[in-house]
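Here the complex is missing one protein chain, while the rest keep their positions.
The chains carry the letters A, B and C, assigned in the order they are written, with residues numbered from 1 in each.
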């Protein structure tokens, strides 16, 4: 089934495996006339790429993209934007340990069962390497959205939480440390913890919070395609995500209506924002904010028992260069997916009225 | 934008407003040859309908559905199944208090801004009455899924939590009390609390947990249309939902990989199931379970300040018959949406292999 | 497979069988704020309905539609417009002659093979009665298109051709005779011929030409969703259609480029219009015109040999009240489908540029 596209009017289709020839994608539906800053696209890719700091995987992937179509004299032309990211560092070294065995909590087993066989090199299509293409798509979506700001940051690593609400933080500061946590003190503790975890040959989960400002009123469709439903799907489609909440989220489920309702100011803004900038599935102009839970990376540098294709129990030793904690590199991916959702709904909403 | 359809191959399109002539829908893509038990559909509608117990809204809506097409001699014919639910009790009494004013944390304001005006009677299309159509669609999807069991239940109301994991519960017991909580003692406390809240003229939120068993291996598409991403979107599209988590969920974000990984048994099942029955977006045959957060109902029987169309501050008194807590009636809606997602992916997966 | 929807942004989904409870549909994506003239919708339905003249089927179907949602105080609200047409005259009289046997050149045989069984009453879903729903959808699309005029007419019946090009005809005159041919003399000959054919217990084919004026420049997408490709699909989806050509059509295939090219006037209009108002799949502001071929109705009032489910040869005698020639009643259907295509592309094109 054709399931590798995201979005209706601003639609990204991606292709490519971890260790195939190249990854890439097509953005279809970007209106003509957008001046495209390719430097900004590469900047986002660099935020996602391996090897950028001491606490992420030390793999070397240059992640350079090449636009093949859809841009002329620096502007989008209204036709599809095709792009590729060549796989340059993906020498197919020894994969014999995972060729016939299933890494626990990876997709190896289900791929074999669903498709009959699988491209076992580096996880194939199930690898998070695919998200590089989302970052390219999101970076273009972002340029379409101009005044809308989308800022994600790491809000927890393991048990270490950034307790302050986003309103009290300078989110631009999230780029000043490798964790991408905008509070430097908390960031330092998180960094320390990630290093400790790595030494243990282990991994740890975390959460990313995303804040979107300057959203026009009216984005989102009332019933199935509610803005937060599409944001939720977008986030849940990112590798390793286990949960999504927006506005008051799971805490809101404990509250009373009299405390939860957001009362209006005369200009239509609300005094509080437990709604998270969305009411009835439609943006109301207040900040949109949501939180995304990432499980710990499944590949650990420890020995684990598992099974092979034939059901034999085998011992598997984690190999390769993997992230001890995925959230620092997940930040630009969360932003990219949010940008894709907003760009799509921005175009959709142009037809709400005559 | 055409956003009132859900699903790709098993697709439900709904229409209708709270106080319009009728609601209804079309199910397109149901394979031919399914013997349809209409009693089971009505049973699900009755589980959702108002007035079924003392702790839900006392509105009277018979919610009887009529199938108009797609079924012949008791079996689906492979062509679209159209159905309607007439609005019989929706006398348009006095709506002057909301015609020109905006109920806090409702969709009134954003509808006016998005569409230029709105059908203000009972919330129009933004009313949760629309979910009756989803229940019809889900009840049909369910019959297609035969052996797959989908059981949702109330797992919290306000601060009262059902602490036991689902494995220790007899979920069929959830229908023995009006709260739909399978632990009768916790249910009693929840019921008491909801009555108390109602007396205060207030409302309260809660959570619904859903467990899906006997899922074939292979449902779900690897990248954007991951099974849990579609489940998440489905749940987040239900009125009042603020969060979704599956498997280990937000707790998983605090864990280490060595503790989180699900190790395999020789038969491919896993010893633990923090993955929640889905790996890499694809079902692995273990139980799927997820939790959904519902905010408190926005309409409270108290006076609240708000604004009118012109930005004047006005006082608004809650009127009508509303639910003090939405989760008991949300249970069949959660099940219906889960059934729609599974039926869709069941059909999609038939084409995974040659 | 979910294949009962047409259009992307202005999308019509239909349901219903010839002799089921009711037919109906959902129009999703109609922008809010359109004042809807329901009289105009009924007018179009009446143009399609049986019994309107002596040369069409004498079945009695009132074909009254009821809008169930999406319209408030006379205006569209931006949410889906649901409607039904009850089947009032479809007494299931005796269908034993087609229950187990296959009418030649009907869909009976392929339905049985595709779906395993079929609703044999009056052709079920394969009946052209479904097009009543398209006429409702098209009549609404038309009101969205305001200044764009869509006029179809009968351009041939059997060997009788209306030779004059559309520019020399007063198309409004097509409604002055039962054939819907705008030249009264040719119409009279056609009428005579259809009566003669009916007396023979036979049927005859014909063509419908459609002219669309005042089309804005820019409708249509360059590659797969060319405006004429979508018009072609729309027309070919109408029962009994065997061919479609636009602009110079099949004649154009005999011409030289030096004769076929349309040269520009200074204002961007063209001196000739062999392109048929569309270049590269995109409307250029000139008149769009195309021609649609309809085969003779398959049900004839003569005895024909055929087979039953078991492959036995049986004799079949045509029964019931059928059209001797379908084109007079096809005219409003062609117009409706053209309106649906244009409304869809009108909305799509709003996002061509920033």
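Some points to look at:
Simple rule for what comes next: contacts are C-beta pairs under 8 Å (C-beta built on N, C-alpha and C of every residue); 3 or more make two chains touch, one makes a residue touch a chain.
These figures come from a predicted structure and were not determined experimentally.
Contact with the undisplayed chain is limited, among C:50, C:78, C:138 or C:247, to C:247.
Residue-level contact of chain C with the missing chain is found at 1, 3-6, 8-9, 14, 102, 104-107, 109-111, 113-116, 125-126, 130, 156, 158-159, 197, 202-207, 217-218, 221-226, 228-230, 232-234, 236-237, 239, 242-250, 252-258, 260-268, 270, 274-276, 279-284, 293-300, 302, 304-307, 311-313, 348-349, 351-353.
The set of chain A residues touching the chain not shown comprises 1-5, 7-11, 13-17, 20-26, 28-29, 32-33, 66-70, 72, 75, 77-82, 84, 114-119, 124-125. Residues 9, 29, 31-34, 78-79, 144, 222-223, 347, 350-354 of chain B touch the missing chain (whole complex, contact as defined above).
Keep in mind that, in the parts below, only the chains that are shown with their structure count from here on.
Closest chain to the protein centre (all Cα atoms averaged), using per-chain Cα means: B. Averaging Cα coordinates per chain places chain B and chain C 39 Å apart. Our note on geometry: chain A versus chain B, Cα centroid distance of 26 Å, whole angstroms.
The residues of chain A that reach two or more other chains are 9, 222-223, 351-353, listed in rising order.
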